[in-house]
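Only one protein chain is missing from this complex, and each of the others stays in its spot.
Right after this comes chain A.
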């Protein structure tokens, strides 16, 4: 460009000199003039082209990107202009603005997800308050009325019967059978209520506590957990295989809880048909670490698999526990932004998997 500009300048000077010195030589002047015009036109064209490249194209791109951003597209990038002029500054500022919008959008999405989770929790609490927590109260109320009825009955028997030996038999039945039964139901209902409330509190504590993330040495942690279950493992003659486990980034005490609950479930749901086996293994897959607790116990029918993570849900009705373990596991894994799933078939055993995202 500069070269052309100089050429135009030289051309102009030359034309002027020619005009002054060779006033009569018109042909030369004409050639010079044509040459001059060509050079000027060429210069204008090249200046125009350079303006298109340097200004119009970047502006067009900015306009396109701006309209895509306003249409809701995310993670867009503008071709970087390594320039310090106004357009360079505009383009860089615009890119920063897009990145900022993306970041705040991600934040809003995360918060929204958290809110949806909290809402689901709340709905579950309402469901539980209206069903599970009311259930023991209904027993307490009902059996209290039963006791009042039975006392009234005793009074009526005493008032009405002339034959005391016959009355005695009826009264003894009420005193020995019905009334103690009612009291037993009342007592067990209060215990049940206490159990449920404690479980709810435990779950809400997990929900409220903040994660203290750090590298977790899973080999060490799982070995420690297995030691705490030593007695039950020996008692049930279960053989445990622990493979070399990859470490992960997590809240150690929460991950401890997850594996304790899994192991406790496995031990609880063994079958007498074969010697119990538990295997804990893990691997890294792309950007997450996956662990599996596998047992050869009674397994879970497909039709119950969706429900088992729900609070107070028990598939094996006769086993101890309030139906909390898997709910807590799910809550903890959700807090780690991971996922939990299972692969299980009745009479063969269960494989419970968790995935924990690797740090970015």
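A few comments on the model shown:
Quick note on the criterion: contacts are C-beta pairs under 8 Å (C-beta built on N, C-alpha and C of every residue); 3 or more make two chains touch, one makes a residue touch a chain; residues count from 1.
We take it that contacts and distances are computed from a predicted model.
Its record in UniProt calls the unshown chain "Response regulator", which is the match among "NADH-quinone oxidoreductase subunit N", "Ferredoxin", "Response regulator" or "Xanthine dehydrogenase, molybdenum binding subunit apoprotein". Among A:131, A:224, A:274 or A:302, only A:131 touches the chain that is left out of the view. Across A:79, A:119 or A:141, the single residue that touches the chain missing here is A:141.
Contact with the omitted chain, checked across A:170, A:281 or A:314, is made by A:314.
Touching the omitted chain from chain A are residues 130-132, 134-139, 141-143, 146, 149, 181, 185, 188-189, 303-304, 313-315, 317.
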